[in-house]
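Quick one: the structure is below, and I'll ask about it shortly.
In this view, the complex is presented without one of its protein chains, the others remaining in place.
Coming up: chain A.
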Amino acid sequence: MEFKLPIGDWADAAVMFLLDHAQWLFDGIDLVVGAVADGVQAALTSLPGVGLAAIVVLIGLWRNGWRFALFAAASLLVVAGLGMWHQTVDTLALVLTATAIALTIGVPLGIVAARNDRVETVVRPALDLMQTMPAFVYLIPAAMLFGLGRVPGIIATIIFAMPPVVRLTSLGIRQVPHELVEAGLAFGCTPRQLLFKVQMPTALPSIMAGINQTIMLSLSMVVIASMIGAGGVGNEVLRGIQRLDIGLGVEGGLAVVILAILLDRITQSFGTPDAGGRSPRSALRSLLNRRRAERPKDDAHLSPTHGVTEAG
């Protein structure tokens, strides 16, 4: 006798049911995601390639210093030299779209999960499932529900890439030291003020790490999603595989790696205020107002007050 759980059949039936009865929902999602993707794509391609590259290099200079800016410039030249510029920009647009949507859903979900144990107990296994399910598996229902193309690729990417930001947002907020929360309350914070003035800023490094992870996962998934026609550099890699064209595969892979390094370093620099020497806020402020930032040094020797002795 053969024993087999009909889970595959159920999944099949569920997708079919959705296809029959909730087509309006998927059309709506399709519309929204498509519009966001179009917007991002249009924004990135509205500039000439050189302009976009210059912006990336400048951000690198601001966040990571001149060495990284130099590296960014060189690596972007390599991408252009490979003839992969347009595909890479397409991939970037897909990553940014998927990331933006993943964060829009993921950060609030993480906040709710941090503040409510019941939500956390429901969300946690769901995230585990989303993360451990082989990435290719999402492609099938996504393609069935949304057809082939960019949108199902982005949807699959969102599902695959969202877990880290939810997890790390929740973890970051839960790990805010108890006395900091007490301090917030003791000085009269409302629950909303506590969240935005104490918990979120304190959890920011953790949340930024989650955002960084989400971006990196988006990138890897976007490449896989080329199998259902998402486009971008993934197409080149896929073509390389299909034709056993090692050269094309390596070139496509290199473009992905370069994009990954640039995105990783830049997003990481926002999460660790110490690495670049400044937090985003203070960096902005010191750019805007250098004089004020330098003042403490001038005053320090003028006031030999208490406390100075403890500085060591």
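Note that in this section contacts are C-beta pairs under 8 Å (C-beta built on N, C-alpha and C of every residue); 3 or more make two chains touch, one makes a residue touch a chain; residues count from 1.
Basically, contacts and distances are computed from a predicted model.
Only one chain is not pictured, and the protein name UniProt records for it, out of "FeS cluster assembly protein SufB", "Na+/H+ antiporter subunit B", "8-amino-7-oxononanoate synthase" or "Quaternary amine transport ATP-binding protein", is "Quaternary amine transport ATP-binding protein". Shown as candidates are A:G34, A:G49, A:G149 or A:P201; the residue that touches the absent chain is A:P201. Residue-level contact of chain A with the missing chain is found at 177, 179-180, 182-190, 193, 197-198, 201-202, 204, 273, 279, 281-282, 292-293, 295-296, 299-300, 302-303, 305-308, 310-312.
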